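One chain of protein is taken out of this complex; the other chains stay put.
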Amino acid sequence: MDIIQNWPSERWREGSTHMSGFRVVTRSIRIQTQGDGDVVDVTRPVQERIGEVGLKRGTVTVFVQGSTAALTTVEYEPGLISDLRGLFERIAPSNIPYQHDQRWHDGNGHSHLRASLLGPSLTIPFAEGFMTLGTWQQIVVLDFDNRPRYRELVVQMMGE
Amino acid sequence: MDIIQNWPSERWREGSTHMSGFRVVTRSIRIQTQGDGDVVDVTRPVQERIGEVGLKRGTVTVFVQGSTAALTTVEYEPGLISDLRGLFERIAPSNIPYQHDQRWHDGNGHSHLRASLLGPSLTIPFAEGFMTLGTWQQIVVLDFDNRPRYRELVVQMMGE
Partner (left out) sequence: MDIIQNWPSERWREGSTHMSGFRVVTRSIRIQTQGDGDVVDVTRPVQERIGEVGLKRGTVTVFVQGSTAALTTVEYEPGLISDLRGLFERIAPSNIPYQHDQRWHDGNGHSHLRASLLGPSLTIPFAEGFMTLGTWQQIVVLDFDNRPRYRELVVQMMGE
């Protein structure tokens, strides 16, 4: 391992000294999912929110409301979507007993565990108007609940 | 899956154009835990910090110091608390050998792994003075260490 200290072509090397245009802007995205591990690519609507408000650089925090869905990034292709479902089925199987289900009879104890493990929030920098994602790196919502649901994502942008 | 582009009642649709009141405010929360997977709901003290400083919208980053505790959101009810402990016992069992324990004899190798997997940081948007959490979505600290501990949370608010 080497840390390359003075990488000549340091992309995004930007810094502001004037605060003329700093803003906090809140938007939301509403999606409909199939539940049961449905994986929804929201890269484009998030990027569109940044473009619409005209911010050039800062951070965007995407947050999913509810405790049975979560966010991460992945190369969005059908093979990995299937593999992700297999991963979570191994980590938190849907067919073992959960205390949550014994108390509430929702049948979605595994959904809660998967969502809590992955987390409800993702913060991504943007520069020159675009998120600094890799080419094969998409923002996805995983809906682990055991039924189709509407989901609301908060898209909070801070920058200038 | 559908992305509903122009959802009419877009909550939190807010944007500022003036920066008169933008602030960075740092607070902390100190908690005492029982260790061994103790799950502490800190939603209320985090929300109180936002209220005390009078910020209306922005993001709050909650960060736990130390490498054997972590943060996420969960529906805070006793069944799921028990299920979460079961999840982490399956993922990183406490009764298998770890190199960390052979070197340092702390007996908390599993605690470190669980904390690193879940992560020390959570960023949550707030709007109209309140975090955009779901009704059954609480912010929790999981203390995986193998003994009771004091924990310090940094609560960093940025907004206006």
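So that you can tell them apart, the chains are marked A and B in the order they are listed, and the count of residues begins at 1 in each.
Just so we're on the same page, a residue touches a chain if its C-beta (ideal position, glycine included) is under 8 Å from a C-beta of that chain, and two chains touch if they have at least 3 such contacts.
Every value quoted in this text rests on a predicted model; they were computed, and no experiment measured them.
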- Note on the structure: Note that chain B touches the absent chain at residues 19, 22-34, 38, 40, 42, 44-45, 53, 61, 63, 65-67, 91-92, 98-104, 109, 112-113, 116-117, 119-121, 123, 152, 154, 156, 158
- Message: For review purposes, identify every residue of chain A that touches the missing chain, sorted by number.
- Response: 1-5, 7, 10-17, 19, 22, 57-59, 72-75, 77-80, 82-84, 86-87, 90-91, 117-119, 122-125, 127, 132-134, 136-137, 158-160
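The rule is simple: only the chains that are shown with their structure count from here on.
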- Query: Taking each chain's centre as its mean C-alpha position, how far apart are chain A and chain B in Å?
  - Reply: 16
